[in-house]
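Below are the structure tokens for one structure; questions will follow.
Removed: one protein chain of the complex. Kept in place: all other protein chains.
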Amino acid sequence: MKLEGVFPPITTPFDDNGCIEYNHLAENIEKWNETDLSGYLVLGSNGESVFLNEDEKLKIVKTSRKSIPQSRKMLVGVGLESTKITIEFTKKVTDSGADVVVVITPHFFKNNMSHETLLKYFLMVADDSPIPVLLYNVPQFTGIDLEVKTVVALSSHENIIGVKDSSGNIEQLSDIIYLTRKENFSVLTGSGIILYPALCIGATGGIVAIACVLPERCLDILRLYKDGNHEEAKALQIRMVDPTIAVTSKYAIPGLKAAMDLFGYHGGSSRLPLLPITDAETKDIKNTFTNTGFL
Amino acid sequence: MKLEGVFPPITTPFDDNGCIEYNHLAENIEKWNETDLSGYLVLGSNGESVFLNEDEKLKIVKTSRKSIPQSRKMLVGVGLESTKITIEFTKKVTDSGADVVVVITPHFFKNNMSHETLLKYFLMVADDSPIPVLLYNVPQFTGIDLEVKTVVALSSHENIIGVKDSSGNIEQLSDIIYLTRKENFSVLTGSGIILYPALCIGATGGIVAIACVLPERCLDILRLYKDGNHEEAKALQIRMVDPTIAVTSKYAIPGLKAAMDLFGYHGGSSRLPLLPITDAETKDIKNTFTNTGFL
Amino acid sequence: MKLEGVFPPITTPFDDNGCIEYNHLAENIEKWNETDLSGYLVLGSNGESVFLNEDEKLKIVKTSRKSIPQSRKMLVGVGLESTKITIEFTKKVTDSGADVVVVITPHFFKNNMSHETLLKYFLMVADDSPIPVLLYNVPQFTGIDLEVKTVVALSSHENIIGVKDSSGNIEQLSDIIYLTRKENFSVLTGSGIILYPALCIGATGGIVAIACVLPERCLDILRLYKDGNHEEAKALQIRMVDPTIAVTSKYAIPGLKAAMDLFGYHGGSSRLPLLPITDAETKDIKNTFTNTGFL
Partner (left out) sequence: MKLEGVFPPITTPFDDNGCIEYNHLAENIEKWNETDLSGYLVLGSNGESVFLNEDEKLKIVKTSRKSIPQSRKMLVGVGLESTKITIEFTKKVTDSGADVVVVITPHFFKNNMSHETLLKYFLMVADDSPIPVLLYNVPQFTGIDLEVKTVVALSSHENIIGVKDSSGNIEQLSDIIYLTRKENFSVLTGSGIILYPALCIGATGGIVAIACVLPERCLDILRLYKDGNHEEAKALQIRMVDPTIAVTSKYAIPGLKAAMDLFGYHGGSSRLPLLPITDAETKDIKNTFTNTGFL
């Protein structure tokens, strides 16, 4: 299985009391379905999965699957600290309809997460997972950077189909692409700011937060790239820098949700301890999308 | 409530298949009960709590309480990423017999964990917790360092009784002690290497891994300090440096468990992805304790 | 003045006793002059400028100028910790023939290097420099990352013509390009691995170590990019990943010099404390260039 194209890491809509609004989740997916998105990542970092209990997680997966047609991939985030629990949960999300599991590096015991430890972890998960595994590297959250040599060593496992790299480090991405070029291995960026240059260098696509807000524009970058229309791709990508920063590093998930609200999706609240964004921040987000011509 | 003295952050004994050996847990506590330890931290980092599911956690708390007399404090680690889930779990461990909850900083969304966010998080948990709260700062695992100003702001809440600081940063510890001196606030170090200097500077005690292995020696440091026998305290502390490093930064929890095995406790295995230590490493640990005269 | 194209950050050839071989320096430049390189960076990080005294530095600048025709730019690295000394040295290299000064962020007192401090520093240097200034950001050496907002604030100064960003962070590069797009501001990458994707996103060129070894291949990337031949540009860039890593992060300057030796340049020794690379490392470097078809 090859993962290509654009996949939004979808958010979990909450009401002001922190309760999940499953109907809003479904409506968001149905609106995204009007586009050519290749699929969805459910229970990723942007899905606030660390704030959910297992029952909530599985209900979100099942609800999403109902709205996600079989023609589109449903990727589900499953990484947990323990090998055993990760495998158990992988089986549960498979039963709930997942096509691919996206497995984050365990990270609490940072100093123990050596090449050998992570290698064994991912191999055991991949051996026991009924569905394909996508590695997930996100040092800004985990505090550890999955080494290139670990990714390369794992790339030959038949049930490991690729990596989502959210480090934003295109040097590392280039290195992985070069060293896994003989494998049928998908390399996706997790950074919306580098979607176009990542494609240029050989990435197969992106799982990027901004695709929750501007799916069509992300798909435009993909199309322009494929058509060889690099000047327009560059111009669009550059124009998307500021909006992408606003919904990621600057205002994080509450900012992403505020932007979704502006574009007719159900953004809604985040769960505490994430604080709601202020009115001034919401205004700044709106200005960012207005000034760049997306709104 | 004032927390004073030495508290081991107790390990969770597993068999080779990763199953919890509750009888070993109880036997360990009974052996520790023969000493003057002030109490125990259950479900701390060393308890591998990130590898346990909720049922396991609560059974460990209940099992521990049966062996821990009311005269000794049972501290229980409860921090989770979500405010709501942390509060819910706090109530459950209270019902299972905890005396104090030890609340780690949420940390997945590192960039969002501002002073304001953490302040609100801890205040909400402290407001709703039926039992006293001990703040827990452990940057080597969480990737964030609880700021002094946040600790100081929280120190005036009547249900927040102190902080466990595992940063090993005695500058920071000194600053906290100075700025909270008017409150009835307990400052405990989480680093066994600095137990004696931390006492010198005003810490009320330690929650230190080495106390699982050498509880009497940790208590000796405390007694020597109180008796004004600083030369002997220093000599003993310095002698404990290498053994402490062996069971923490050098070999981590598998090393701690191997050392416990050497001293008649049930160390046992760790859960994957933590790899078992090798025979050579076990031998090195034994040598470390032998060469320093503890074995 | 616009800086476009490829500029090698040239090395300083030493003999085994650490003495500068000025004739080798001149011969290297003359060999590079056979290509279409836009110019040279003298006394950059790769020039081991931190190991040189002022007399040596100025003699290197003068020697280089004799071999560098006026049609090619001579960029000279001048950043020092003190504002005053930086300005004084800037005037001296101007008198010695420099066209542009490349000014690294001061960095010893890291915690003091705020936006305000760096802003004032670069403005004072730019005000007093007789020749244009290129900002130089290299966090892997300085431990500080020049903030985007500082670069943007400086971009409107008429004597500040651009930035060399060696962070390898293409997100940051994109952000700078977007925010300085109305100025006549050159953005050059300092990372050879991202030369092609940096061009895609709007960089005007690169000052990259691998250009000391493979100038023609770097120029090929530039030409292929300009011709719209993106597939070949990508393939060539990806093929250059491993050689580039070998002469930068993997084996550093001694590795770069060993590679130069392989390609008919005078690499020579580095100054201590940099240790010479071993025979096995030299062999690995040779294999890297052979396996990728460059040798």
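Labels for the chains are A, B and C, by order of writing; each one numbers its residues from 1.
Keep in mind that, in the parts below, a contact is a pair of C-beta atoms (placed from the backbone, for glycine too) under 8 Å apart; a residue touches a chain by one contact, two chains touch by 3 or more.
Quantities reported herein were computed from a predicted structural model and do not represent experimental measurements.
J.: Which displayed chains make contact with the chain that has been left out?
T.: Visible chains that the missing one touches: B, C.
J.: For the chain left out of this view, which of B:Gly97, B:Gly202 or B:Pro276 touches it?
T.: The single option touching the absent chain is B:Gly202.
J.: Quick one: which of C:Ile68, C:Leu118, C:Ala209 or C:Ala259 touches the chain that's been left out?
T.: If we include the chain that is not displayed, C:Leu118 is the one touching it.
J.: Please identify, in ascending order, the residues of subunit B that touch the omitted chain?
T.: Residues touching the hidden chain, for subunit B, are 168-171, 174-175, 177-178, 181, 191, 193-194, 196-198, 200-202, 228, 230, 233-234, 237-239, 241-242, 245.
J.: Which residue numbers on subunit C touch the omitted chain?
T.: 18, 45, 50-53, 81-85, 106, 108-113, 116-118, 120-121, 124, 140-141, 143, 249, 252-253, 271-275
Just so it is clear, only the chains that are shown with their structure count from here on.
J.: Round to the nearest whole Å and give the separation of the Cα centres of subunit A and subunit B.
T.: Measuring from centre to centre gives 35 Å for this pair.
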